[in-house]
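Worksheet: one structure, shown below.
Right after this comes chain A.
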Amino acid sequence: MLRPYVPLLVLLALSVVNAIFMVVLSTVLSPGGATKVKSAPYESGMTPLGNPRERFSVKFYVVAILFIVFDVETIFLLPWAVSARRLGWAGFAAAGIFIFILTVGLIYEWKKGALEWD
Partner candidate 1 sequence: MSFFAALGRPEVLDLARQTHYFWALLPEIVLTLGAMLVLIVDVIHKGDRSEPSRGSIPVLTLAVLAATALANTALFGLRDVSANGMVAVDGFRTFTNFVYLVAAALCIAISMGYLERRGIMKGEFHALVLFATLGMMLMGGSRDLIMTFIGLEVMSVPIYVLVGFDRMDPRSSEASLKYFLLGAFSSGFFLYGIALVFGAVGSTNLTYIAETLGTGTDHGHERLLMAGMALTLVGLGFKVAAIPFHMWTPDAYDGAPTPVTALMSTGVKAAAFAAFVRIFAVAFADAGAQWVPVVWWLAAVTMVGANLVALTQGSVKRMLAYSSIAHAGYLLVALLSGGDTGKAAFLFYILAYTVMTAGAFGIVIANSRDGEERVTLEDYAGLGLEKPWLGAAFSIFLLSLAGFPLTAGFLGKLYILRAAVEGGQAQLAVILVLASLVSYFYYLRVIVVMYMRPARSEGWHAGAGLPLAARTAVLAACVVVVAMFFAGAVPMRWAEQSALSLWRQPAPVAASPAPASLFR
Partner candidate 2 sequence: MLLLQEAAVHATSAAAGQAGESFAAFAPWLILALPLLGFVLNGLLSITAARRALPALPPVGDPHWDAHHEPSEQEHHAHGDDAHPAAHADDHGAHGHDAHGHGPKPATHTLPSFIAPGVLIAAFAVAVVNFLRMLAAHPETAWVHEYWSWMPVNDPTGALRVGAAIQLDQLSMLMTLVITGVGSLIHVFSVGYMKEDPGYPRYMAYLNLFVFFMLTLVLGASYPLMFVGWEGVGLCSYLLIGFWFKERANADAGKKAFIVNRIGDFGFLIAMFLLFANLGTLNFAEVMERAPAQMAFGGAVVTAVCLFFFLGAAGKSAQIPLYVWLPDAMAGPTPVSALIHAATMVTAGVYLVARSATLFTMAPVASLVVALVGTATAIFAASIGLKQWDIKKILAYSTVSQLGFMFAAVGMGAYVAGVFHLMTHAFFKACLFLGSGAVIHAMHEALHHTHSDMDAQDVRNMGGLRRYLPVTFWTMGIATLAIAGVPPFAGFFSKDEITGAAWDGAHGQLPLAAGLAKVGIDGTLWFGLIWGALSIAAFMTAFYMGRMMIYTFFGQNRTGEEERKHLHEGSWTLTLPLVVLALASTFGGFLNVEREVPIVRWFDFGQGEALHRWLHPVLAGADQVAEANGIAGAAVEPSAVPIAVAILLGLGGLALAWTMLSRRALRTAAEEPAYANGVERVLYHKYYVDELYDRVVVRTVGWLSRLQAGFDRYVVDGLVDFGGKMSEWLGVALGRFQTGQVNTYAFAILIGVTLVLYAFVHT
């Protein structure tokens, strides 16, 4: 009855094991004790202290959006790359059109100044 779910269970188990393994590994391997700076969470260079209600710059958001869009592009390109040879020139042309349209978007963003931090 539950046999078809076995792969799912295996996946679940593996991810749990992996998580535990990572945490343990970093504890074991990390040198020295915990200073105040070291125990603070890492936030990509932002200072994590301060009023939690303080506003972020909207730039973070813009970059995040850019990331989403160009990230999703890979879910189309990856399957294409896997079978690029079988799809032939037609497939290549299709992928080319796709990338061309994305490039136009990129040019727009560039010119708009969305890629500059200041």
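Regarding selection, all candidates are chains of the complex that A comes from, given by their letters.
FYI, contacts are C-beta pairs under 8 Å (C-beta built on N, C-alpha and C of every residue); 3 or more make two chains touch, one makes a residue touch a chain; residues count from 1.
None of the values given here were measured: they were computed from a predicted structure.
> Which of the candidates 1 or 2 touches chain A in this complex?
In this complex, the candidate that touches chain A is number 1.
> Which stretch or stretches of chain A touch candidate 1 in the complex?
Against candidate 1, chain A makes touches at 79-80, 87, 90-91, 94, 101, 104, 107-108, 111-112.
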